[in-house]
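My questions all concern the structure below.
Excluded from the complex is one protein chain; the other protein chains are retained at their positions.
The block that comes next holds chain A.
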Amino acid sequence: MMDILADISQHLAQGDHERVSQLTKKALEQHTSPEEILNKALIEGMNVVGTRYRNHEIFLPDVLLAAKAMYAGMDVLRPLFLKGGIPTSGKVVLGTVQGDLHDIGKNLVGIMLKGAGFEVIDLGSNVAPEKFIGVAKQEDAGVIGMSALLTTTMPVMGRVVELLKREGLTHRIKTIIGGAPVSEKFAAEIGADAYGYDSAHAIECIKELMNEV
């Protein structure tokens, strides 16, 4: 059984989505549990990819190919998890803040979060502060992730943190911010819980934040 899980993991790291899909089906035929395939093959494979990316052994396109392969495996497993939903490492609400339409960075974080086993609720771009909070409350999300590419839209991030404080939710909903003009200093100024320098770093921060909620 371990061989096929390692095989899936390896093909995932190579970004071979067709093979990952085939092998996932094969593993199920061999009575491997969906949870085991998810955790020991797909998420484990993405963890390896994440480590290699952080060590500069592979590049972003390789990570994104691996993510597509993971999605292919997940597509096979999803119907089997329908009753209780896919087990996740936590829920994250993501969005590009109000006034801003740049969403590539936010998309990359979302893709990598899903690869790390998180459930991602992507609100898209131009997201109002109230919507971030409303959806996070409704979905019982542990983290709100906000992206901005312009100095003019960065203040919206502060408004989200302020609203969370006003509603007394900062102990159960953590915030992380990212984007070209954003910095660790700015995160501290507005009271955000973390600043993700890039997509890989954001995933590490969110993993830590999830432990605090």
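Keep this in mind: contacts are C-beta pairs under 8 Å (C-beta built on N, C-alpha and C of every residue); 3 or more make two chains touch, one makes a residue touch a chain; residues count from 1.
FYI, contacts and distances are computed from a predicted model.
K.L.:
Looking at UniProt, which of "Superoxide dismutase", "Tryptophan synthase beta chain", "AdoMet activation domain-containing protein" or "Cell division protein FtsI (Penicillin-binding protein 3)" names the chain we cannot see?
P.N.:
"AdoMet activation domain-containing protein"
K.L.:
Among A:23, A:64 or A:176, which residue is in contact with the omitted chain in the full complex?
P.N.:
A:64
K.L.:
Would you indicate which residue among A:26, A:102 or A:172 is in contact with the undisplayed chain?
P.N.:
Within the whole complex, the residue contacting the unshown chain is A:102.
K.L.:
Out of A:48, A:150 or A:213, which residue would touch the omitted chain in the full complex?
P.N.:
Checking the options A:48, A:150 or A:213, the one contacting the hidden chain is A:150.
K.L.:
In the full complex, which bits of chain A touch the chain not displayed? Write them out.
P.N.:
On the chain A side, contact with the omitted chain comes from 15, 53, 56, 59-62, 64-65, 67-68, 71, 98-102, 104, 107-108, 111, 150-153, 180-181, 183, 185.
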